[in-house]
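Apart from one protein chain that is not included, each protein chain of the complex appears where it belongs.
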Amino acid sequence: MFKYAFCTLTLFLSCNLNLTLGQSQQDLREEENIYNQIFNAQLKLTDGKTTTIHGLAEREPLIIAFVFTRCSGLCSPYLLQLKESLRALSRDNSKPYNVLVLSFDPEDSLSDMSYMARQFDLLNDKKWLFAVTNNITSLNKSVGFHPVWNPAIKQFDHDALLVGVNSQGYICKKLFGIRSEKDISLLISSINNEYTPTYQLPSNTNLFSCFKYDPLTGKNKPGFGLLFIALPAILTIVILIGIRIWARPDKKLNSGVTS
Amino acid sequence: MENIRLRKITAIWIVAVLVLFVAAITLGIIMRLNQAAIMKLSPAGFYENMTVHGLTMIGIWFVAGMAAVNFIMERYVKTSYSANLFAFIFTVIGVILLWVSAFVGKFHAGWTFLYPLPLRPLWDSWSIVLFLVSLSILGVGWLVWTVSLMAALLRKYSISQVFAWQHIGNKNPEIETPPFVLISMISLLGVLTSLIAAVVVLVLLFWEFFSNGTFSNDPLLMKNLTYYFGHTIANEMLYLGLAVIYELFAEISGRPKWKTTWYVAIAWNLTLFFVLAAFLHHMYMDFAQPQSLQLIGQFASYLASLPSAAVTVFSIIVAVYRTKIKWSMANLLFIIGTCGWIIGGVGALIDATISNNFVLHNTLWVPAHFHTYNAMGNVLFSLGFFYWFSVQYSKSEVTNKLQSLKIALLILGGIGFLAAFYIAGADSIPRRYSNYPAELAAGKSYALLGAVSAIIYLIAILMFFVNISRRCLSMLFAR
Partner (left out) sequence: MQHSILIFFAILTLVIVGVFVYVYLSSVNANEESKGMKNALHKRGWFLLILVVVLAMFASITIPKSPYFAFANDTPAKVIHVAAGQFYFMMSYNAIDPKNPSSDPSIEVPVNQVVEFRVTSLDVNHNFGIYNDKNVLIAQTQAMPGYVNRLRYKFTTPGDYNIFCLEYCGSGHQVMRSSFTVK
């Protein structure tokens, strides 16, 4: 029986060995400015209206994406990816949000932004707002975004940054880089003030953990490790039945049951 | 004769358990004296002491329950003498290696050896290997014993009979399952599960240790598994003691034997499941654990108390209330132990409430409650059995001198020792501190009270020890 337990175990483990989790490495800058109020920049929207970031956030929690229209690098793929991810996530309507695509390039005009919106086929999407602002320096500072102008190539060196702002105007989550659907969904949850008392750090060495946080549902999903917790109970039942089958031949004693 | 062999090995178990008990209590008193700043151990010395104390205590009261169950089980089925002997030899070897790994190898990760602490370079690497090997040896010995006792029962009873399912919904079934058989089976199953969990933990630890950094475990999984093992074995060993009480209480009291009824059957079947889920209450302060499991932990802990309170405790009260009984040392110990068991259970339920756990977790409240149902519960169950056994099968006559003194010292010492833990726990004093910082200096006074009371408790235990082991030894050398 002991051997059986051991074999099953080894089997389990060797299956899992081929699995890697492929999680992104944690970017510490994402922990900066969290729960600070975002600078209340004045915005000019492509429909001609003017408003402020807090004003917008009050209507619906905001995802802010920082771009500039002359960008020949990151901005396009990153916006496209965001659009795709949000489309894929659109099933869940209980967590509202708007996306504010904001230019950090003082040279960008409103028509540049309209043009960009049209390019991405987002001009008439109510969830998407394209805007420019005069307060970009203060805004950048308040979210920890540091683009640097590189005159040699006439481009900004910059990160892809998403900032999540809840309806009270507080920064709840930041994402650097082009990120998975799961991370985007975690962002949407957090700007809707959904509190999960924990999160897992990315790691490459853990082959199995009990639970995987699933941002789609906001719940922890059972991971491979859970099998290990079930294992002792399952093996106990197997052994119980095993013993009974193996021990049955002893019929003689059965006569004395009622003693 | 067959039975003589079983008697002798049971007598050996009893003497070994009592010797180790006295030694481990001494370690406990040393810890309390160190916390009271009367003795001065190095911190590492204290924690070696603590690791050995915890594991030795868990080990001996587990085997004490097993030995008692094995002895009584022979009344119903044929048990394996060799498995019993095998377990004894493995237990002795395991305990010796354990003590060596801690006191020579300086291993001191606590009795729960929570991952990843054992693998940290705080001690020589041979001592971690020796420690894991010693636990593996204990595990193998106990697994074999457990499986052999289960096999003994299953050779005679079918699965539905051994769980007394035929009693549910049928007042007078054709075949009766004695309560002892039902409860030992339920406990043995729980023991088996917890031992398998221990095997999984050990395999994962060994694996990481020998992988040279290519493999590492998930700390949350390891913690769940650790308490799956630790919590469960600590609970199930109590149930082994209860199985003995179901068998012996009426017999010693000169009353008709207890029978399995539908509610006894249902209660114990349910207990099996609740107890296996209750370990989750050890992870309350790990916010990483999913909330659903946290809530299951609280509900399972609450539910686990219902069958024991409404069936076992109530049955004992019914058996005693306004009933003329032959009171002897053995059934007195049983009933005091039952009382201690419930009080410890109440302490446990309070701590198994998440919002209380927030301010009690890992304070001295934790040792407070588990020492209650061990030192004033399970120990007394086993002591009652030891006493009954030694009187029943030895020829030396029984003297009732000092009986009330022994009981009085036991209760007095026990109350003081436990109160010191409870009050300190409610006063936010952390558990597992070799010395208390200035802010928590109150812990020192509680420790002193604990040490003095524990010495009183030890005196009572020494009196039992002399009395019982003299008779057991005479049994061993009798022809």
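Chains here go by letter, A and B, matching the order in which they are written, and residues are numbered from 1 within each.
What we mean here is this: a contact is a pair of C-beta atoms (placed from the backbone, for glycine too) under 8 Å apart; a residue touches a chain by one contact, two chains touch by 3 or more.
Keep in mind that this is a model prediction, so the values were computed, not measured.
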Request  = With the full complex in mind, choose from B:16, B:150, B:202 or B:423 the residue touching the hidden chain.
outcome  = B:423
Key: Options B:360, B:391 or B:420, residue touching the unrepresented chain   = B:360
Task = Tell me which residue among B:339, B:412 or B:448 touches the hidden chain in the full complex.
result = B:339
Where the missing chain touches subunit B, by residue = 42-44, 47, 108-110, 114, 116-117, 120, 122, 218-220, 223, 263, 285-288, 291, 294-295, 298-299, 302, 305-306, 309-311, 314, 317-318, 320-325, 327, 335-336, 338-339, 342-343, 346-347, 350, 353-356, 358-363, 422-423, 425-428, 430-437, 439-440
Ask   = Residue-wise, where is subunit A in contact with the chain that is not depicted?
value = 28-32, 34-35, 166, 168, 170, 172, 193, 195-201, 203, 206, 209
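Here is the rule we go by: only the chains that are shown with their structure count from here on.
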Note = Distance in whole angstrom between the CA centres of subunit A and subunit B is 46
Message = Using the touch definition from the top, list the residues of subunit B that touch subunit A in their complex.
response = 76-78, 140, 143, 147, 150-151, 154-159, 161, 174-176, 189, 192-194, 196-197, 199-200, 203, 207, 215-218, 220-221, 224-225, 228, 276, 287-292
Ask   = Can you list the residues on subunit A that touch subunit B in the complex?
value = 1-2, 5-6, 9, 13, 197-198, 200, 205-211, 219-220, 225, 228-229, 231-233, 235-236, 239-241, 243-244, 246-248, 250, 253-254, 256-259
